[in-house]
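All protein chains of the complex are present and in place, except for one that has been dropped.
For clarity, chains are labelled A, B and C in written order, and residue numbers in each chain start from 1.
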Amino acid sequence: MSAAPASSLSAPAAPAVAPTPLMGAALAERFAEVRAFTERLVEPLSPEDCVVQPMPDASPAKWHLAHTTWFFEAFLLKPYLSKYQVFHPKFGFLFNSYYNALGPRHARAARGMLTRPSLEEVFDYRAHVDRHMAELLDQNESAETARLIEVGLNHEQQHQELLLTDIKYTLWRNPLRPAYREGMSNDECRMTNVEGGGDKPPSSFVIRHSSFTQFDEGLYHVGRDTGVFCYDNEQPRHRVWREAFELADRPVTCGEWAAFIEDGGYRRAELWLSAGWAAVQREGWEAPLYWERNKDGEWRTFTLAGMAPIDPAEPVCHVNYYEADAFARWAALSEPGLRLPTEQEWEIAADAAGFDPAAGDVADRGRFHPSAPAPGSGSDGGPRGLAGGVWEWTASPYVAYPGYAPPAGALGEYNGKFMCDQWVLRGGSCATSATHLRATYRNFFPADARWQFSGLRLAR
Amino acid sequence: MSAAPASSLSAPAAPAVAPTPLMGAALAERFAEVRAFTERLVEPLSPEDCVVQPMPDASPAKWHLAHTTWFFEAFLLKPYLSKYQVFHPKFGFLFNSYYNALGPRHARAARGMLTRPSLEEVFDYRAHVDRHMAELLDQNESAETARLIEVGLNHEQQHQELLLTDIKYTLWRNPLRPAYREGMSNDECRMTNVEGGGDKPPSSFVIRHSSFTQFDEGLYHVGRDTGVFCYDNEQPRHRVWREAFELADRPVTCGEWAAFIEDGGYRRAELWLSAGWAAVQREGWEAPLYWERNKDGEWRTFTLAGMAPIDPAEPVCHVNYYEADAFARWAALSEPGLRLPTEQEWEIAADAAGFDPAAGDVADRGRFHPSAPAPGSGSDGGPRGLAGGVWEWTASPYVAYPGYAPPAGALGEYNGKFMCDQWVLRGGSCATSATHLRATYRNFFPADARWQFSGLRLAR
Amino acid sequence: MSAAPASSLSAPAAPAVAPTPLMGAALAERFAEVRAFTERLVEPLSPEDCVVQPMPDASPAKWHLAHTTWFFEAFLLKPYLSKYQVFHPKFGFLFNSYYNALGPRHARAARGMLTRPSLEEVFDYRAHVDRHMAELLDQNESAETARLIEVGLNHEQQHQELLLTDIKYTLWRNPLRPAYREGMSNDECRMTNVEGGGDKPPSSFVIRHSSFTQFDEGLYHVGRDTGVFCYDNEQPRHRVWREAFELADRPVTCGEWAAFIEDGGYRRAELWLSAGWAAVQREGWEAPLYWERNKDGEWRTFTLAGMAPIDPAEPVCHVNYYEADAFARWAALSEPGLRLPTEQEWEIAADAAGFDPAAGDVADRGRFHPSAPAPGSGSDGGPRGLAGGVWEWTASPYVAYPGYAPPAGALGEYNGKFMCDQWVLRGGSCATSATHLRATYRNFFPADARWQFSGLRLAR
Partner (left out) sequence: MSAAPASSLSAPAAPAVAPTPLMGAALAERFAEVRAFTERLVEPLSPEDCVVQPMPDASPAKWHLAHTTWFFEAFLLKPYLSKYQVFHPKFGFLFNSYYNALGPRHARAARGMLTRPSLEEVFDYRAHVDRHMAELLDQNESAETARLIEVGLNHEQQHQELLLTDIKYTLWRNPLRPAYREGMSNDECRMTNVEGGGDKPPSSFVIRHSSFTQFDEGLYHVGRDTGVFCYDNEQPRHRVWREAFELADRPVTCGEWAAFIEDGGYRRAELWLSAGWAAVQREGWEAPLYWERNKDGEWRTFTLAGMAPIDPAEPVCHVNYYEADAFARWAALSEPGLRLPTEQEWEIAADAAGFDPAAGDVADRGRFHPSAPAPGSGSDGGPRGLAGGVWEWTASPYVAYPGYAPPAGALGEYNGKFMCDQWVLRGGSCATSATHLRATYRNFFPADARWQFSGLRLAR
């Protein structure tokens, strides 16, 4: 397969009009669906599960429930629904996340202190806001509010994924290693997988099942233009020059990662970025987050169904940028040129190969654990598993696209102010909803973050 | 009033036999009472309230419920009830507090991570252990087990007080400043107080209502001898020489503390211990814990019934040793010689004046906020409010009594290993049960601890 | 002025041969010059000045003297001079900076503990190594050693600049605010400056003297190809696509910065990156490093000649990336589109405008404080002051160029392992030697670093 760059690419035109958002009944339906999915995610959880904050970077489930609701209250109901009364005068303080423009707020690291309001009261809050949002949708709908609602729903979908990653971390900090849902089994959490079943970790690194797709040099368009919703950080669409490159047809697997560990991956300074090596030594990392050896020395991992053996064919997950980078350097020892792709390369490949979240290993499946991607159906193979499964670290720091300017007002704080010392991940994970994903979507986390469903794919 | 030291005091005889503990039905009844009181304390709390740990030094209510239960399982049921099966194989790990002799344990600062077991399961655990304790009391009772049960019940009473201080701190960390019990009012939390009602803080320091009781120099006995239960750190009873001294008839009040603040108490380095002054500057202390000024500059304080105005006649509470010491130095500027009493002076006075917890401002009253002590009934006045109200900081570091040796086995870790860089408090508080207190009781906390119901009384 | 991109740019050819390094007498002369300059820099300093480490990121002057010498010993004399005996068996441990491949080393933060060897002994060490380097130059010279010597000399020039920035920081931490050189005056440290003399900070932001040079869109070459020495991180030369842009003709000045401060620059969250705002609040930054207000509220700054008034026309210096970014956002409020340039834009402009370090405000002048750049001589103006003065922060994170691979061996640790969470600065400063600079030179520091001679220039 080969993507064809335009030989003479003109600058993207400025969109004549903003994209037409969903409106009317379609929007109301989507609103109901997204809101309901959040609540379905906490169904298996007790009020106790929902209140605890396991580390400063993670938030309690109750906080996610309330914060996503506050978003609609602050950005829609207060400005656009006349005579709207806030549910509680202090909730704006408690559930604002980081919008300086909307006033002071509760300290992020103290979100776990909020035993009150109770989970039940937070559900009342949600019902109150949903009721008034219905009123707004009924009476005051405009392209402007429709666009803001779209932001709010995407925002809530982001928090759905965070809710899952955060509760996974919370449950793992409990020495009992409990499952997220009573009776949830690892079979349920995993698909049977023909390709990788029963494989032992290879004793030396071989990208056995991996092949690479070629892409030609050329001037490409990157970023989102018009048409459908996207975040500000995906814009403006712009031209980039890429030399020819190749992208692996699937993410790096647990079996390959076990080989990296066996080969001393976590003990060889020469494989690591300087800051990564310092972190390895300080934190004592010896494997991805959630991996533990049992008494027989076999690797097991914590999933939302509890502890389970490693499946060598599954994509490796819960590695951070330092680890992804070190793995790529290690792989390059066997096969020079292997490396992480840039986010531009990733997007060019996704554009060419097609990016179909609905067919991906996404949250809609309800399993929340990455599976080995199914073999491609086409003759050319092409990259598989781009949508869902694991977020894929790229070699690209998270910075503004040329010409980017944050929108005016509080929503300008949504993305722009985090463009410093974070790295872009692409493609979505098994905890992301299909309707939330796009080929141009830019997720970002600091180099040391491990608690997301993050893996990697090689390029060369 | 004057206490009469023996002119020629002989050394305390070694107790011929250990004290006879409660046994039989009386013990069973006390067991039931103490256990039930713990559960009554959490009745107003939600499962969410019970799981959160607001700081490393405090523990979740659920943990207190389970840990006190584990104590009986570990020290009574496992060694003394044949065929006893532990309720859960991991609870020994989860709910051991600090007994190295009993194996590894969950990290203290991570007690708030335990969303599972649920509060309900912990109540099941309590019921399971109570049921088997009834069996033990029925079948295997001996002086040895009776003594251990006595320890276990006193241990649980200590945790009842900690449960209250810890939940108070938890609720206060919530910006909503919620009350412990729905509908609890500050009227309920406080007694009407004839003496201090409506007083404004005096503009200069006057110990107006305070008078002092004299005690003669002499050789006194200090510490507990035989007869009733006490902790190892109250023993052995021994002789001490005290010069004549006087003790104030009541604790320092909120009104006096407000005067200290007004007079720059928290801004004058010369009043503070060096480490105390460093802490004041680092932490920004300007008043006791839980005191806040409202918009009009009036002091309010957080109680278990929510925020309430300061009552100038009440004993000041939630001050640490540094603050108590600074206050005493400040008081001595007006009246040279004023200082904190030593724990020996305190005990000599309590011996002479009588120490009657049942009549004190104790947890049994269910108000959990200190009241101004009632005026003494006798003509001489004598120290009032020694039992209950607020724990009173003394000028005595917490060290071993002459001849002290910790008991053998895991219980040897109960007290002895903490005899370093802590200070003795005496007398009990409004959150201590009457049956838990004795004139010889030695409580201890580090110099910077403020979240206990701790105040002070002056001597000279 | 307009730079002309190739309309159809072919991929840079792989260099047929490595660049021909300096050799023979020319190399020996350069060796002697560079080494002597280092020693001249410490002439004004006492042994006491040279031993202290003022913060973990800075190093003592004595350490710089020894480490640069160790570099020649480790990379040249040990491998290439037969029978060479190291000067001291422990110096390899003491003076290795960060080369894991060369064994364990003294902790970076403890470099200030080395009162021994004395400064005098370190000079003996330098003489010993220089003597043997002369032998090597005489007898064993090859293209390979010549290239390594070139690296060693550039390495030493980097440390010359660090020595100056570190000693400036050391002297500033002394409440006496002493000058680097006895009798050094601020007149000596500064050029008379026609343009900015006597200016008061403007009360509102006006880039009065600033004009912009335009550059066309196109495919450009970036990075160094062949011919002269460069670091690995400047390679490979590669093609990039740039949209049209404009670059300011001079760096941002102290006067403009004072206006930014006056306008609340350090108190407005909306101007800052999220991590930058957190740092401002944590560190209490209110102005660039070394700026202090005197009693009359006038800004003064610490220079190597001591405290001096701010000159509004001088380039602002000692600001970090967060500050540079916040300034650019603030400037864009007045004039939309203003921003920091990318490093590619900067290099394209420098290529077009000419980059002449010898004519720049560089260390060779011996003043070590940036001056306002002289007006351009040409009719078109063009960007002035690109070489020297202040390092200019760019909007580019420091990452590998496409196709970059670190060299084999210990020198592979020189640059590559730091390509994470740092930002590129371009152009050199008043503390950089002219012979060390190139238009393709990539300096890099973390976003919070302020002690370098770092400023900024705007683009749009």
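The rule is short, and it goes like this: contacts are C-beta pairs under 8 Å (C-beta built on N, C-alpha and C of every residue); 3 or more make two chains touch, one makes a residue touch a chain.
Bear in mind that the values here come from a model prediction, so they are computed numbers and not experimental data.
Trainee: List the displayed chains that the omitted chain touches in the full complex.
Mentor: B, C
Trainee: Pick out which of B:Arg147, B:Arg181, B:Arg239 or B:Arg300 touches the chain that's been left out of the picture.
Mentor: Once the missing chain is taken into account, the touching residue is B:Arg239.
Trainee: Touching the hidden chain in the complete assembly: which of B:Pro79, B:Gly264 or B:Gly403 does that?
Mentor: Spelled out, the listed residue whose C-beta touches the missing chain is B:Gly403.
Trainee: Given the full complex, what residues of chain B touch the hidden partner chain?
Mentor: Considering the whole complex, chain B reaches the absent chain at 11, 98, 100-101, 217, 219, 238-241, 243, 269-270, 272-277, 321-322, 325, 332, 336, 395-397, 399-400, 402-403, 405, 412-413, 417-421, 447.
Trainee: Touching the missing chain, which residues of chain C?
Mentor: 46-52, 54, 62, 90, 93-94, 106, 110, 112-119, 170-171, 173-176, 178
One rule holds for everything that comes next: only the chains that are shown with their structure count from here on.
Trainee: I'd like the Å distance between the centres of chain B and chain C, where a centre is the mean of that chain's Cα atoms.
Mentor: 61
Trainee: Measuring from the mean C-alpha position of chain A to the mean C-alpha position of chain C, what distance in angstrom results?
Mentor: 38
Trainee: In angstrom, rounded to a whole number, how far apart do the mean CA points of chain A and chain B lie?
Mentor: Measuring from centre to centre gives 49 Å for this pair.
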